[in-house]
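Heads up, one of the protein chains got dropped from this complex, but the rest are sitting where they should.
By letter and in written order, the chains are A and B; residue numbering begins at 1 in each of them.
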Amino acid sequence: MNRQSSSKKWLLTGLALVITAFHLIPFYILLTNSLKQMGDFTSKWSFPDYFNLENFALAWEQAGLANAFTNTAIITFSAAVLLILFGSMAAYALARRTTKLNKFVYILFVGVMVIPPLTALVPLYRLVVNFGLMNTHIVAVLNNVAAFLPLTIFLYAGFIRSTIPKELEEAAKIDGASTLKIFFKIIFPLLKPITATVLIISSVYIWNDYQFAIFFLQDSSVQTLTVVLASFFGQNGSQLNLVAAAALLASLPMIIVFLFLQRFFIEGLAAGSVKG
Amino acid sequence: MKKTIGISVLSISAMMAIAGCGGSGSGGEGQVKLTLMSTATTKADQDIFKEIVKDFEKENPDIDIEDSYPSDGYEDLARVKMAANDLPDLFDTHGWATSRYSEYTEDLSSMDWASRLDPAMEPILTDEDGKLHAYPINQALDGVSYNKTLLDEYGIEVPATFDEFIAALEEVKEKSNGEVVPLWLGGADKSQFGQYFDQFATPLLITDEENSYEEELLDGSFDWSNYTYLAEKLKEMNDKELLNKDVLTAQVTMGPELLAQNKVAFVMLNGSVGREVTGLNPDVQMGTMPVPPIHEGDSPSWIGGERHTLAVANNSEYKEEAKQFIEYIAQPEVAKKFAEGTSLPDALTDVEADNYFAEFYKQYEGTQIQPYFDRLYLPSGMWDPMGATGQELVAGTLTPEQVSDKMSQEYTRLRSE
Partner (left out) sequence: MVQTLTKGSVRAKTESKRKRKKRGDSSLWWMYLPSVLIVFLFIIFPFLDGIRISFTNWNGFSQAYDYIGFDQYKRMFADPDTWLVVKNTLLYGIGSTILQNIIGLGYALLLNHHLKVRTLTRTIIYLPVIISPLIMGYIWYFFFAYNGGALNDIFILFGMEPINVLSDPAVNPYIIVFVNTFQFVGIAMIIYLAGLQSISKDYYEAANIDGASAWQKFKAVTLPLLMPSITINIVLNIIGGLKLFDVIVALTNGGPGNASQSMSTFMYNLYFARQDAGYAATQGVLMALIILIISMSALIYFKRKEVEA
């Protein structure tokens, strides 16, 4: 019995390793290529027999990645803060007060999730220009907040309904606390697990946004990583090694954050799926 | 009361969160910021733009030019910007100065350089009312470019007719044992197919007197079955493996590199390709030839017109500064630098620019110059279907007849707009 289960364990471990290796392929190819000098057309599977990081320096410089990083970070951070603030407040009201109006608003939010973002692009563009928001971080922030609010509200509302006892608020109400105070002092701290979920899902999404950034952030001073990378790829299609270096650099911060905080990433997602 | 305070606190904090990141950066106080958007696509072209912009900024420290080069996405962006009436202060009209962009341009006819404008350029950029829509930075003289070193090596004559062209392609394939791509297209970008159709439509449908459909094309009665020939020939070339195998996924930017490695004979690329290839490999010389005739008795033609232009947006806040930039680049020495940097002829009468292909232009001196087929004879918006149907033809999802049908449908729709 014991031997059988240990050989089964070896088998499963082997299987897991094969799967892991398979999933590493794209990263492996990205790495070998980014290390090769321009004009090195040896197999994509082999590492170069020399060491040079020139591609990274060139890509960093030519694509203007430093500026793109700053922009992406600012936009992602501000959008995440607003999402959590507005989303949790809205969800609280919608989950706790089931008036006709609130039911309608809730259904509206859920319904909006199916609207393909591109269908609204041209009218949205006109609006943004009329407000004078072109090429500002604000438009990228608000766009991403709008795109992610419905899901955020959906997740928060599910969590509040299923895990936050009403008694807590009632006790506080009796003490004469205002709704806002109750929310921020009592409820919001209890939402931590789902806030982590929202933060992680939305940050990844916003960090990687391309569809909207490409239109609203044309000025190179406000461009985000994806936009910069897409145009870099367009201009250097024949120098895949350079593009690979840029792609690797652009993904690196997220990879590092993920590797260090992966417990939160994975638990956050799991919590969102079980409770949401 | 408490509630209102709460809301205002909230909204203020929200505003602060946003405002903290609101500033769009560069440029000190009192600086004028001009936006410029160009169709420059290759690195060489973009580099010369950037260099000249920098020189200008150095001379005019109070003006900051924010230049952008969306390459493939230029037309898309320009359309969105037109829709929002938000074109950059300076933008490229790429052949559509007097039609698509005409509502959005500032009249430049009173500027100094207007009197020095190449007579060939004037009618293209001026409308009936005498409004001059854009400044031409350089001119296109498009034909077919080729790897001269390779052709010389194989002893292949530069073709003088379309049939000879196909024969030359076959010869390349044969003599290189299939190692060299006879005609290379970077067809991941539809415009490479567009370039093929657009250039060869001129000898097929315009220049030969007995086969001229100018009137029909312009009045909308054109019978598109006359266009099928080009699709058939493209299909034939593909079937005979005279095109690169990855014609549908090859990136345009790979072209010069392959030419420099002697892996390609003919390309539908022009202008700066010559300088770029020789820059990559000094042992390779490039040549260029006008578009060969298709019908017997007809003569070849260059496909010409303005290449890079700059127009001033008529709703720009800084028209004077934008004009100042145009004035700057219209100075003979800057114009010369620009023309040489892009390896294309300049568009002013008092500039003598050296050109990579100068000897070839001289060799074909007197050859007629025809405008781009789609710019003159087709309604705005046909460029995309022209390239897309070419892709589908080569992919095998459309027959040559269906290509013509599709073109006919789009032609009718876009004409009615």
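One rule holds in what follows: a contact is a pair of C-beta atoms (placed from the backbone, for glycine too) under 8 Å apart; a residue touches a chain by one contact, two chains touch by 3 or more.
Values in this document were obtained by computation on a predicted structure and should not be read as measured data.
*Asks:* Using the document's definition of touch, tell me which of B:Ala188, B:Ala201 or B:Leu217 contacts the absent chain.
*Replies:* In the full complex, the listed residue that touches the missing chain is B:Ala188.
*Asks:* Which of these, A:Ala63, A:Ala80 or A:Leu225, touches the one chain of the complex that we don't see?
*Replies:* Considering the complete complex, A:Leu225 is the one touching the chain left out.
*Asks:* For subunit B, which residues touch the unseen chain?
*Replies:* On the subunit B side, contact with the omitted chain comes from 3, 7, 10-11, 14, 75-80, 82-83, 85, 100, 103, 187-188, 190, 245-250, 254, 380-381, 384-385, 388-389, 391-392, 394-398, 410, 413-414, 416-417.
*Asks:* List every residue of subunit A that touches the chain not included in the displayed model.
*Replies:* Given the touch definition above, subunit A has residues 9, 12-13, 15-17, 19-20, 23-27, 29-30, 33, 41, 43-45, 86-87, 89-90, 92-94, 96-97, 99, 101-102, 105, 108-109, 111-124, 127, 142-143, 145-147, 149-150, 153, 174, 176, 179, 183, 204, 207-208, 210-211, 225-226, 229-230, 233, 240, 243-244, 247, 250-251, 254-255, 257-259, 262, 265-266, 269-271, 273-274, 276 touching the missing chain.
Convention: only the chains that are shown with their structure count from here on.
*Asks:* In their shared complex, at which residues does subunit B touch subunit A?
*Replies:* 2-3, 6, 10, 13-14, 17-18, 20-22, 24-26, 35, 37, 43, 46, 66, 68-73, 77, 80, 83-86, 188, 251-257
*Asks:* Considering the complex alone, what residue numbers of subunit A touch subunit B?
*Replies:* Touch residues, subunit A against subunit B: 74-75, 78, 81-82, 85-86, 122, 125-126, 128-130, 134-138, 141-142, 178-180, 214-215, 218-222, 231, 234-238.
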